[in-house]
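For reference, the structure discussed in these notes is given below.
All protein chains but one are shown in place.
The block that comes next holds chain A.
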Amino acid sequence: MTTARRMSASVAAPEGVGIEVAEQFADATQQRHAAQLGMWAWLLTELLLFAGLFLCAAVLHVTHPAAVARAARHLKVWIGAANTAVLICSSLTMTGAITASRHGWRRWMLRCLLATAALGTLFLLLKGFEYYQDYLEHMTPFLDRPYALAGEPATRLYIDLYFLTTALHALHLTTGVAILLGMTWIARKPRFLHRHQNWIEVYGLYWHFIDLIWIMVFTLIYVVPR
């Protein structure tokens, strides 16, 4: 087993913190860099996916400004803001898990991972409540029921885009919480940090990226078009 630490670390790797080198890698540093690069390559495809949706929102805003502003004012900006704060908190707890894993503090790492999963779940519950409120207010044009802004067809495009973007993000978050809980289950084993500390680092990138995307969703879809 070879011990490797992230380059940002300012202290030497504590005993029992490292990664098990797979046979295709020359050393732990190469394996760690490959894992980080692989995650970044995937995150960039995700960025391009969401960027396409943000671009659609911008084009709608330019072509139908009044309708988009009217539709955006029906969105639950306070729930969106609360959810943004929840995800910012979850990024801090995820950083706590990464920091603890670098020092070999297993109990703090597990607590922070569970706190991150709990905050992710809270986000999803708030999102579900928001969707329910949209349903009650007849702001679901894709369903076979009356639509509150039926007189303005362009609003339908924007509301459909809102649901598509937020549902896609929620899907990513649901997957993220599931992976997080699975990883926490595995990480409870005493020797986890001896062999797989970089799992926490790589997963942390994904979680921070989900946070980053939501900050963009909230600002570009909920607030700016108002």
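The definition used in the following text is that contacts are C-beta pairs under 8 Å (C-beta built on N, C-alpha and C of every residue); 3 or more make two chains touch, one makes a residue touch a chain; residues count from 1.
Assume contacts and distances are computed from a predicted model.
Its UniProt record calls the unshown chain "Oxidase Caa(3)-type subunit IV", which is the correct pick from "Oxidase Caa(3)-type subunit IV", "TonB family protein", "NADH-quinone oxidoreductase subunit M" or "ABC transporter permease". Checked against the full complex, the candidates A:F54, A:Y147 or A:F163 give a single residue touching the omitted chain, namely A:F54. The missing chain, though absent from the display, is touched by one residue of A:Q36, A:T121 or A:T174; that residue is A:Q36. Interface residues of chain A with the unshown chain, by the touch rule above, are 3, 6-8, 11-16, 33, 36-37, 40-41, 43-44, 47-48, 51-52, 54-55, 58-59, 62-63, 77, 81, 84-85, 88-89, 91-92, 94-96, 99-100, 103-108, 204-205, 208-209, 211-212, 215-216, 218-220, 222-224, 226.
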